[in-house]
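Every protein chain of the complex appears in place save one, which is left out.
All chains are identified by letter, namely A and B, in their written order; residue positions are counted from 1 within each chain.
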Amino acid sequence: VTLSLGVLAERLGCELRGDPALTITTVAALERATPGTLAFLANPKLRRHLASTRASAVILTPDDAAYCTCAALISHNPHLSFARAAGLLHPEPAPAPGIHASAVVDTGARIARDASIGAQCVVATGVEIGAGCVIGPGCIIERGARIGAGSRLVARVTICHDVVIGARALILPGAVIGADGFGLARDGERWERVPQLGTVRIGDDVEVGANTTLDRGALEDTVIEDGVKLDNQIQIAHNVCIGAHTAIAGCVGIAGSATIGQRCTVGGGVGIAGHLNIADDVHITGMSFVTRSVNTPGLYSSGMPLETNTLWKRNMARLRRLDQLARRLHQLETTMGITPEQGHGDE
Amino acid sequence: VTLSLGVLAERLGCELRGDPALTITTVAALERATPGTLAFLANPKLRRHLASTRASAVILTPDDAAYCTCAALISHNPHLSFARAAGLLHPEPAPAPGIHASAVVDTGARIARDASIGAQCVVATGVEIGAGCVIGPGCIIERGARIGAGSRLVARVTICHDVVIGARALILPGAVIGADGFGLARDGERWERVPQLGTVRIGDDVEVGANTTLDRGALEDTVIEDGVKLDNQIQIAHNVCIGAHTAIAGCVGIAGSATIGQRCTVGGGVGIAGHLNIADDVHITGMSFVTRSVNTPGLYSSGMPLETNTLWKRNMARLRRLDQLARRLHQLETTMGITPEQGHGDE
Partner (left out) sequence: VTLSLGVLAERLGCELRGDPALTITTVAALERATPGTLAFLANPKLRRHLASTRASAVILTPDDAAYCTCAALISHNPHLSFARAAGLLHPEPAPAPGIHASAVVDTGARIARDASIGAQCVVATGVEIGAGCVIGPGCIIERGARIGAGSRLVARVTICHDVVIGARALILPGAVIGADGFGLARDGERWERVPQLGTVRIGDDVEVGANTTLDRGALEDTVIEDGVKLDNQIQIAHNVCIGAHTAIAGCVGIAGSATIGQRCTVGGGVGIAGHLNIADDVHITGMSFVTRSVNTPGLYSSGMPLETNTLWKRNMARLRRLDQLARRLHQLETTMGITPEQGHGDE
């Protein structure tokens, strides 16, 4: 796709400084841009790149525009405008509507006329697939599942029975939505399975990453609200609720019945224990271990940063005896008659 | 399914208090139950909910029964009885026996007459599938694999060649059983693959979660004993052995040749290093890092709980110097002529 800068400015709602007839064919990073590309500057600290960029045009803020020597699109959110420009210049190819001959679609499924069902798919009875959906190759959609208009299942996605997905979902390969939760009842030394009778309800504009798994609820449902974005290889256990517009990075595990608020961010590799509440607007850095509810918005962390193996071993030998070390310190203080200052080291 | 309370009592082996003709159509949590539902009370601390529940009947212990104002089923294990009641009221739909027309089944495979092979499956030569098995859509079962009677592969499960699975297995979508272990031999700076000649042997009544991977052994087999329950996204490396009735939560990784005992529980996100032994009846809390063998039954933990980012940063700066801090403390003690009390801070 080739677009003139004038058309891009109009579509993006940006003020244009420069020649509206300039042709743009792709987007690039500021430092690697070539003629014909559109770049962006979101961070004022990188202004120095403006002098040397070979981009035909740059999306930037009004403040940064003064430093730009080439054409510019003025935006109050350059990253967002850039994302949209990239989408305009590189639209997702739309497969032809219709059901591939190799797909197995039950006669009891209702598929919108303009939806596309890819090769080797399996669509069971009672399934509803909304207008404009693209179901890529190898997807399995079990009985009674519903997928809202404009959703895209890229390939090899498994949607288990009776799962409900809103409009404009994007679900990447290998995701499994609605498999049975891990519900076990003890029977002496044996475990017996607890039937998982809930389902998964997913709002609009949700993304689910590759090989991510979302379990169905035990008695009630697992709930993912509008605009939630889930990266790859995330595990969401039964009866978890995730609030609107929360974004979760890869390899996070969330145990059963945890409730995560709205507009939260969760870094990669975080583990969240079950049956706890995370308030709205909580941000958790990567590899943290969440063992308690978090009631106050803010930034939270745990996890031990990397050291040389030598230093780590030495410190871990001490950490094993940290309680004893603290007692020894107390003994010294007592001996010397010192009352430690309380203070800002202890929150 | 609708059952009378009398029939339920009989099937569950529970004493009935109340009208045997009461009809029950589903199960629910005590606080959310409606007429026609069966609830349960396993924790005496929640007795207060008995007064207000709208459930038609409640499964509870003899001790709690006195507090119940509606009909009751008396059980010494209410959670287990409830799980079974849920299964009776919501039986898994059984697909019709036979091989779906779109499945590719080798003539050298032996499929029990009453087994069901779903759409788009691939079943290779030498495979044996036992009586009553349900192989859901999109499963791949490679040459020589054997699956015991009554097993259910929900959908899109991959069973690699020569894997042996016992009776009544439940395997969730995306699981991969018997892929090659990660065996590498050094060749200068290059790595060369070590053929993985063992297989995976799985006992009866085992569950394997969605997108969980179990690698085949290098020379001997990877072994999963009877009644083991594995949640989603678990990685089991080659030559691991897991003892009977051990339950492992999601996102756990177990490195090669580790041996886990019987009746253990492993919390979510735990990492277990290779070539070590975990005794029977060991319980490991979530996100722990197991670097050594555990020879004594009990409860074990590691991992750093969440803090505010500010406090975490401050403490981590200190942790980096913990060994130095301990030396400073020792220097003070020496200066003061104090011999620290040994004690219960150090196990």
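Quick note on the criterion: contacts are C-beta pairs under 8 Å (C-beta built on N, C-alpha and C of every residue); 3 or more make two chains touch, one makes a residue touch a chain.
All values derive from a computational prediction rather than experimental measurement.
Visitor: With respect to the chain omitted from the figure, which of A:Cys70, A:Ala149, A:Leu170 or A:Leu276 is a touching residue?
Guide: Selected residue, touching the omitted chain: A:Leu170.
Visitor: Per the definition of touch given earlier, which of B:Thr2, B:Thr23, B:Thr69 or B:Ser301 contacts the omitted chain?
Guide: With B:Thr2, B:Thr23, B:Thr69 or B:Ser301 as choices, the missing chain is touched by B:Ser301.
Visitor: Touching the absent chain: which residues on chain A qualify?
Guide: 26-29, 32, 77, 79-80, 82-84, 86-87, 90, 93, 100, 102, 118-120, 136-138, 154-156, 170, 172-174, 205, 207, 209-211, 227, 229, 231-233, 244-245, 247, 249-251, 262-263, 268-269, 286-287, 303-314, 316, 319-320, 322-323, 325-326, 329, 332-333, 336, 338, 340-343, 345-346
Visitor: Give me the chain B residues in contact with the hidden chain, please.
Guide: Against the missing chain, chain B presents residues 102, 104, 120, 122, 138, 140, 142-143, 156, 158, 160, 174, 176, 179-180, 182-187, 189-195, 197, 211, 213, 215, 219-220, 233, 235, 237, 251, 253, 255, 271, 273, 284-285, 288-292, 294, 298-305, 307, 311, 314-315, 317-329, 331-332, 335-336, 345, 347.
Methods note: only the chains that are shown with their structure count from here on.
Visitor: What's the distance between the Cα centroids of chain A and chain B, rounded to whole Å?
Guide: Between these chains, centre-to-centre, one finds 26 Å.
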